[in-house]
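Only one protein chain is missing; all other protein chains are in place.
For reference, chains read A, B and C in written order, and residue numbers begin at 1 within each chain.
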Amino acid sequence: MYAKKGVSMSGNSIGVLFKVTTWGESHGPAIGAVVEGCPAGIDIVEDDIQKVLDRRKPGMIASSSPRKEEDAVRILSGTFLGKTTGTPISLIIENKNVDSGAYEDIKDIFRPGHGDFTYFKKYGIRDYRGGGRASARETAARVAAGAIAGKVISPEGMEVVAYTKALGGIVISCDRISREDIAASHMMCPDPEATGAMEAKLEEARRSGDSLGGIVEIIVRGCPPGLGEPVFDKMDADLAKALMGIGAVKGVEIGAGFGVAEMTGSQANDPITPTGFLSNHAGGILAGITTGQDIIIRVACKPIASIAKVQKTIDVHGNPVEVSIKGRHDVAVIPRIVPVCEAMVSIVLADHLLRQKAII
Amino acid sequence: MYAKKGVSMSGNSIGVLFKVTTWGESHGPAIGAVVEGCPAGIDIVEDDIQKVLDRRKPGMIASSSPRKEEDAVRILSGTFLGKTTGTPISLIIENKNVDSGAYEDIKDIFRPGHGDFTYFKKYGIRDYRGGGRASARETAARVAAGAIAGKVISPEGMEVVAYTKALGGIVISCDRISREDIAASHMMCPDPEATGAMEAKLEEARRSGDSLGGIVEIIVRGCPPGLGEPVFDKMDADLAKALMGIGAVKGVEIGAGFGVAEMTGSQANDPITPTGFLSNHAGGILAGITTGQDIIIRVACKPIASIAKVQKTIDVHGNPVEVSIKGRHDVAVIPRIVPVCEAMVSIVLADHLLRQKAII
Amino acid sequence: MYAKKGVSMSGNSIGVLFKVTTWGESHGPAIGAVVEGCPAGIDIVEDDIQKVLDRRKPGMIASSSPRKEEDAVRILSGTFLGKTTGTPISLIIENKNVDSGAYEDIKDIFRPGHGDFTYFKKYGIRDYRGGGRASARETAARVAAGAIAGKVISPEGMEVVAYTKALGGIVISCDRISREDIAASHMMCPDPEATGAMEAKLEEARRSGDSLGGIVEIIVRGCPPGLGEPVFDKMDADLAKALMGIGAVKGVEIGAGFGVAEMTGSQANDPITPTGFLSNHAGGILAGITTGQDIIIRVACKPIASIAKVQKTIDVHGNPVEVSIKGRHDVAVIPRIVPVCEAMVSIVLADHLLRQKAII
Partner (left out) sequence: MYAKKGVSMSGNSIGVLFKVTTWGESHGPAIGAVVEGCPAGIDIVEDDIQKVLDRRKPGMIASSSPRKEEDAVRILSGTFLGKTTGTPISLIIENKNVDSGAYEDIKDIFRPGHGDFTYFKKYGIRDYRGGGRASARETAARVAAGAIAGKVISPEGMEVVAYTKALGGIVISCDRISREDIAASHMMCPDPEATGAMEAKLEEARRSGDSLGGIVEIIVRGCPPGLGEPVFDKMDADLAKALMGIGAVKGVEIGAGFGVAEMTGSQANDPITPTGFLSNHAGGILAGITTGQDIIIRVACKPIASIAKVQKTIDVHGNPVEVSIKGRHDVAVIPRIVPVCEAMVSIVLADHLLRQKAII
């Protein structure tokens, strides 16, 4: 065992000036977030947050988890008469409709692809119900916090749009991404044809007791030039951290991303003209600082780890066991991860916007 | 102009307990790093750091920058009689052999692919000599600091090995990566055949006044399970930030990385047996915490932005100009970026190792 | 007005590894704290926290606020089956029995000695009900968090004891401070005679519509040597910050404190012998690091700012007004501030204990 008595943890906050701290386990009484650094005087009521949170709701489509999460968010502090006061905004979402019984069977088993094994190695103890702190449910708190970040960046003209770029091997290529087209798709994919194919793929995976991975692209429009700090807190570095910190994400790329490995300098460099850049391989970020172009980010999402198919694993005593995971699970983190990506990017932008404003 | 008087910046530190702060510009008097949180009682002398730093030395091969950086590191504090005392270790590398004259021609020009444009937008002022703070030269300070991080993690059995996985479209696939094979290659590529092909590609690019991109893979061996903090400070999140914070990096992936997008859950999940995991698509990290397997990371490196080929750009007044960048430049950040990647990973590991040790 | 739209704030967290974030306003739905970094495996249930919180309860004595705060704390995350899991512990205390109506009269008035004026200048908006975020009520969240800190430090043999050293000019001098004697006093003063005199003084102040200041002394017993970080994060520096951050505190001193100004070196230095130090003018801290002796700290508490006596002030429009503050107010922050001081000291000790444990 690595831990002596048990190891502490302090990695639940993100941001320097606009700071978000989340707390809560999947099957505890509630989850929540504390948002610090939100400027005073911004109009914000629970309904503003609820609308954003509802985009993450499960059960929206056939392929997602039938667990009926109500996810009603409450604001417990930091606003007064509908406006922010500059003090920390405490958000809470009660965990209703939880059924922990399903987890009794697997409480001594390390599910493959999950944090069961690593949490146990780290802490020597774990809340096995629904993944505990490692549950995707924790991201609801991020989405709620991200809604507040959105209120900070939108007056500056910034808009964050994420969509499903690939699912189960079906990849789309779109010239113009619109919020409307994304909203019209159960897959949050602006291509209607691909949407249908993705749904079919998902249904097929569900029937075979399996799950699917995919790619989400996030576009930031209207970002002013000059955001991001050189060296370690580069804009792309902070975006990479924020997005890689989502459970299912295994890769992050900016602009041309891994494609740059096969480009030459004359191909990769974006020429500059008096009317703007001629291309955007940089993805809107040069030397860690925004150029004023769209910021383009893609993240690779692994397939949901909970599958019905039989898998080899061990129990906490080290004995080999076979496990088939029942219960209410999505078949892909897409599309529910899409608003989570938007939230994380919004939080990073709000923080860097405030950092950039610290001028004399 | 975005800035009023000029904007402040505080993003030069990385790490919570093992903390590295770098400072310095390419053509100033010196660059350096302050390393805080290094435990007391570790044997360390200048030569230990110099050896690591020498791996980053230019001029090692035909294709790299002919600027003769001596890069002699000095320890100014934090050690006594050859041992660390627990106090901050100040490292300094003087900038010798600098020729700023070459930059007078381009001081009013925003070089494509460089931070010239964004620094100007952010600060309203910039040290145009050699890229100033955005110069790759800053990474020498990281490598020096990383050498100290190496001293912290190696007694725990950890080893960080990075190598050139791809350059200019030549990709290698190796079963067993050894330090010796990497050291034997001018390209830091363990495959001798590929090394030759890469060198030819580089020479060809140089002749055509162009540059090349590539991929570096970093492997961490011997990492104990349990490192990394859930939620925002996940091990993979912190690694992604540390690596994306290197100037040339446009993408970071862990384990199967972007490949997971096309996998099913039954393919992606790594089965667990009493004798260990049967595969390593997770890249040694589950739910942000290390599993005890090798940590596998790949980063995409863009081609060097400074090319002799004529490019379109503008000057600080917004007028269109054409620029051909002369001077002493590498043709690819590979192989010199390889030890930088090792350094950044070592720093993250040292920090998380100390965080994990904070037990009662 | 200083603020443009309204200014952000991020100062609600304290600690590096053991980190406490509080949120909430006096008359909002609830107040609370998120405690990060608490090691896993510690036995803790709501009742453990409630007991500590009850020591801060008003209405315990005649002179304290008749507002009946129930202050029932709930744990919303971070424990499982009665043990900490290493994940953030979210604590919530609902605001019951609030009567905001009393504040309608003074909503446009800056009460002397309160944060009304400064919050307005900072944010341009404020929650005027009961002091909002600046209310002493916020300290209930600190006391709850401090109860958890106590669970972290007590297994190491540390005990934090605070008591009333002075109130309204009555100063005690005690050789041996015991928890029992403190608990036996309504004033949290281990001297029974002084307790009576203090109560009389308080009653007299109440009748004249006035309030009283005092001094709290905090003693830490059983602290191991070696805690505290040199230079800026010295143990005494962090204690000073934590205690000066309590609303009513205007001074902090360690050991001989301000008395050192009139001492010579031969008087102030504590001689060391094989069996220990011969005196403790240093208050248990040398060069910012604990010596192993008792840590001795005293804080000066200003009189409660809300008094019935008529005072001069202005309203938000700058007009002169006279104000007499009615409502349910204490006459002194003593004794209710005593457990708050204990909490803040416990939090600092827990953090430095964990920082000290980060060894290899």
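Keep this in mind: contacts are C-beta pairs under 8 Å (C-beta built on N, C-alpha and C of every residue); 3 or more make two chains touch, one makes a residue touch a chain.
Everything numeric here is computed off the predicted structure, so don't read it as measured data.
**Q** According to the contact rule at the top, which chains on display are touched by the left-out chain?
**A** Displayed chains contacted by the hidden chain, ordered by label: A, B, C.
**Q** Considering the whole complex, which of C:151, C:234 or C:336 touches the chain not shown?
**A** C:234
**Q** Quick one: which of C:34, C:187, C:219 or C:301 touches the chain that's been left out?
**A** Going through C:34, C:187, C:219 or C:301 one by one, C:301 is the residue touching the chain not shown.
**Q** Given that one chain is not shown, which residue among A:46, A:156 or A:181 touches it?
**A** Answer from the full complex: A:156 touches the omitted chain.
**Q** Just checking the interface: what residues of subunit A touch the absent partner chain?
**A** Answer for subunit A: residues 16-17, 37, 39, 87, 152, 155-156, 230, 353-355, 357-360 touch the chain left out.
**Q** Touching the hidden chain in the full complex, which residues of subunit B are there? Just list them.
**A** Interface residues of subunit B facing the absent chain: 3, 5-10, 12-13, 16-19, 21-25, 28-32, 34, 36-42, 74, 76-78, 80, 83-90, 92, 122-127, 132-133, 354.
**Q** By the contact definition given up top, give the residues of subunit C that touch the hidden chain.
**A** 2-14, 16, 22, 110, 112-115, 117-119, 121-122, 133-134, 138, 166, 168-169, 205, 210-215, 224-234, 236-245, 247, 250-274, 278, 281-283, 285-292, 300-307, 309, 311-314, 318-320, 355-356, 358-360
By definition in this document, only the chains that are shown with their structure count from here on.
**Q** How big is the rotation, 0 to 180°, that puts the C-alpha atoms of subunit A on those of subunit C, in steps of 5?
**A** Rounded to the nearest 5 degrees, it is 180.
**Q** How many angstrom between the C-alpha centroids of subunit B and subunit A?
**A** 26
**Q** When the centre of a chain is set as the mean of its C-alpha atoms, what distance in Å lies between subunit A and subunit C?
**A** Spacing between the chain centres: roughly 38 Å.
**Q** Taking each residue of subunit B in turn, which ones touch at least two of the other chains?
**A** 16, 230, 355, 358-360
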